[in-house]
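One structure, pasted below without further comment.
Here the complex is missing a single protein chain, while all its other protein chains stay put.
On to subunit A.
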């Protein structure tokens, strides 16, 4: 920054900044590559082959499963089949081959297909539901309370809290965070924890007053429905902003609501739900046949050979692999066969693993308790589960994002209004809101503007140029992609590259990439000279922390 005759240079610098930002905006604005919906999918999934394949984020165990199956079968085909084909029957490798391909096919089909993910509600729907709920339900008693833990500057919903901790299952890290995030005055209060289903709900009970206090968020919402004479409770999902259909459940690992949620299987690297349950069942069934087959014929091979050459000589041929194959098959037989048996029972009674574990339809809960979804007899239940129609995927991974289509809400921090700002058409409507909060932000950001007073003399070119960024057209830049993230997504690029960045920003920080450019643009179009070099200041200083602070201030002031 040359203070003296850097007039033209300063213009260059300023124009560089502007052209950089405006060219970025222009390129985003005029970019002809429409994005596909999987690229902005809010759940924690990985996508491959341009959205054709969907998996959970943790796929390590899936690769292990693949390796185990391929290696064991490979050893069998390489060492046992030649002998068995000659001495027993050539049908052995043929049947083995068919079983192997069936196992691989069903495994890949289970792992790669959409289990029945429910797309999240759009902003309008969520608002409509919220208004209906506010009209209907009174505050419930302590049993059903949930609490948004207040951190020092923002409201953090439980789901965000858990995600920030990176541990969706452990309870104590969340509790310790809860303690530390409470204001000192509140720490005297007891933290009691009620675990229910998928959501961990906290109740903060005031020891002094002996009463329970409700935090920012109202209590969990449920709806009662009668299905085939049985009363079923529908729960409201705070992440997806919907009332979950019966038998649906929210998978905390994938962060999606899944229809007819059975369980999340790390071995296949995906949830098992309505759309891929039959493939999962066929996978474990065929795998149990395959392991029994391999186990039996390896033993048959050893026995046959030991008839001719003696037992120890028979083992000498390839000694290392017998323990390996034997162990793998032995454990697999007991676990996989057991699992197949369990799922056969579930299918015949038309229950999900989730329901069975919770004992939802068990007669222990009540004499009148029965499964309302069962079709009556075992045969029809099996037929429906295995041969019934497969509904199409609801998430439309490979569809293109329509520029005026409503986007789903972000996991809420209670400020749904900003969740809707992702839609281009809504951006223009919210220009008014942004304009009005511009003044708020100016007030909040004023102390930051005192760094370069000598620049005030060179302002005239600036406002005109910065005003280019003012209209709402550049706002689509604020698609939830942190600017650092590459727009060219190849086959193997995963959504997980984008998601951690978004998540780490947390509730209010989620707004940072979208909100920060627009208030700055708005600010700079103001006539005040002190504000017209805000852009400059912001670009000079560390952008991220300033963005965070300004957005946080904006959020706080607007939420009052």
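The working rule: a residue touches a chain if its C-beta (ideal position, glycine included) is under 8 Å from a C-beta of that chain, and two chains touch if they have at least 3 such contacts; residues count from 1.
Here, contacts and distances are computed from a predicted model.
**Q** Would you mind picking the UniProt name of the chain not drawn here, from "Golgin subfamily A member 7", "Protein PLASTID TRANSCRIPTIONALLY ACTIVE 12, chloroplastic", "Small ribosomal subunit protein mS29" or "Signal peptidase complex catalytic subunit"?
**A** So, among "Golgin subfamily A member 7", "Protein PLASTID TRANSCRIPTIONALLY ACTIVE 12, chloroplastic", "Small ribosomal subunit protein mS29" or "Signal peptidase complex catalytic subunit", the name matching the hidden chain's UniProt entry is "Golgin subfamily A member 7".
**Q** Which of these touches the unseen chain: A:61, A:300 or A:384?
**A** Of these options, the touching residue for the absent chain is A:384.
**Q** Which of A:124, A:304 or A:321 sits in contact with the chain that's absent?
**A** A:124
**Q** Please identify, in ascending order, the residues of subunit A that touch the omitted chain?
**A** Answer for subunit A: residues 105, 109, 118-119, 121-122, 124-125, 127-129, 225-228, 232, 234, 242-243, 245-247, 259-260, 282, 372-373, 383-384, 386-392, 394-395, 417, 420, 426, 429-430, 432-433 touch the chain left out.
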